[in-house]
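Missing here is one protein chain; the remaining ones are kept as they sit in the complex.
And then chain A:
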Amino acid sequence: MQDLPSTEPTVNVKFVTKTSSVPPPEGTMAIPLSTTRDNLRDVLRSLTESDATFDFIIANEIIRPGVSLTKILQRKKISEEALVEIEYIESDLAPLEQICECPHRDAVTGVSFCPQFGFVTASFDGSLHLWSEQGALAFSTQAHPMPITDVVATTGGPTRTVVTASKDHTLALWQLSRGTKAFTKQATLMGHTDSVQCCALSPDQQRLASGGWDNAVMLWALQGPTVEAPSPASKAEAEEDTAESGVGRVRPRDAEVDEAGVKRRREGQGKMLHPLVQLRHHRGAVTGLHWEGASAGAGLRGEAPVVPGETLWSASWDHTLLRWDLQAQIHTAELTAPCSALCMAATTTSAPGSATAPAPGNAALLLTGHVDGAARLWDPRTQDGAVSRPFREHTGMVTGVAWSPRSPYHFSTVGTEGLVCLWDIRARKPMQQHRFPLVPPTLSPAVEGVPEVGETTITGMPTNSQKCVALVPNKVHCCCFEERSAPSKKAHAGLIGCGCDNGSLFLFSF
């Protein structure tokens, strides 16, 4: 241990640990108040004779580099006379490293990891892509005529189901089999009356929840007896509808072609599914959904659409988060946020005995990304609100949040100012962050291809002499988190996928 100057004020500390394999040094020791994280690391390394890198937690907050103990004790209102317990953990977050970049024709608005297949991305031009883990395009198809807003994929099993939500008011069900590595459309989910903004799979991956701009949350069954083709009656109705509209509109010359086109379009959609349950209470677009699993023994019984005890959380633009009792189809809890939420994620694992971690059972911490650039953490067990202060680092809207599947502490956020952050809930600032370089503004190819009317020479600069923007931030629209058992010893090595505005999907490893 280093020789400490005797004149400096010191504080008595004791090292403890809950997770690290390195045993804590016995007894207490006096450490100068000006000690920072790096000093503590040196001290602990010399005491335990291990070469690991440690991070330190005082009163549930990770010490940031360059902050002295004085400041932390002042902020936490801990007396310098008291014995301070410092918990240490092995710091296993490597710096974010970009491993590959997958180019798309248009902005990437949805990404979902599909273990053993690679990952599935959805684009603003309505196309759906499958990429291998190395970043090679395996399959691509035009899934929707309008932008896709969200994509989820099931995990496990030889065939996977991929669900896409789109602004054309529908969701589509795609099957991905291991042999062909291609998407085959299974069904169209029709029921929303406006753009669908988000979707989420239930824990048993049998059902789907979706929310959209019609302020409704809808529940769908993906498999089993409730999947149905459109009944003959409804089909006839649809045809009648088409015919009626055809008469009413009196199409010139191409009416027949158009009618045939409509028919073909409807046939091409394959089976049509209708929602099992519609939940309406939100007064704004539903943008985030999360299922809370039922207790262990429960399961789907017969044709019941929901498992008893199962609940669903929904986040909306009306500043609220609602918990729905799916059996009663009513909302049972309401949390109010200061502004609209754009996305939602939740912990999937529980922490080993931490105060802020979710309790065993079905309770999890919810995380929402908001339009004001903050990510907020919610404890569903409380009646009113956020657990901690909001996580603020983004200056744009937080468009995507993703929680680490394995660690209850780590999550990532992305924002429209082109920033991706990796957070630990015990830290006030992001542990890692990466800012995408500025890009020239891009236009969707579909939009660009519109034929120009008449003369197209744009006279360039208008009368005012102010310059127009040449380079703009690369907005990030979505993010996805995957843990990876990396060859190194690190427990939390993983992948973060970020879909960007200029059509690139960036994969980061850490």
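One rule holds for everything that comes next: a residue touches a chain if its C-beta (ideal position, glycine included) is under 8 Å from a C-beta of that chain, and two chains touch if they have at least 3 such contacts; residues count from 1.
Keep this in mind: contacts and distances are computed from a predicted model.
The complex includes a chain that is not drawn, and of the options "E3 ubiquitin-protein ligase CHIP", "ER membrane protein complex subunit 6", "tRNA (guanine-N(7)-)-methyltransferase non-catalytic subunit" or "Ribosome biogenesis protein BOP1" the UniProt name matching it is "Ribosome biogenesis protein BOP1". Touch with the chain that is not drawn comes from one residue among A:Ser91, A:Ser127, A:Thr154 or A:Ser340, which is A:Ser340. For the chain missing from the display, the contacting residue among A:Leu40, A:Ile63 or A:Ala107 is A:Ala107, taking the whole complex into account. Touch with the chain omitted from the figure is made, among A:Thr17, A:Ser91, A:Ser112 or A:Ser195, by A:Ser195. For chain A, the list of residues touching the undisplayed chain reads 107, 109, 124, 145-147, 149, 167-169, 194-195, 197, 213, 245, 248-252, 254, 284-285, 287, 317, 338-340, 342, 371-373, 394-397, 399, 416, 441, 443-444, 447-448, 450-456, 458-464, 466-469, 472-473, 475, 477, 501.
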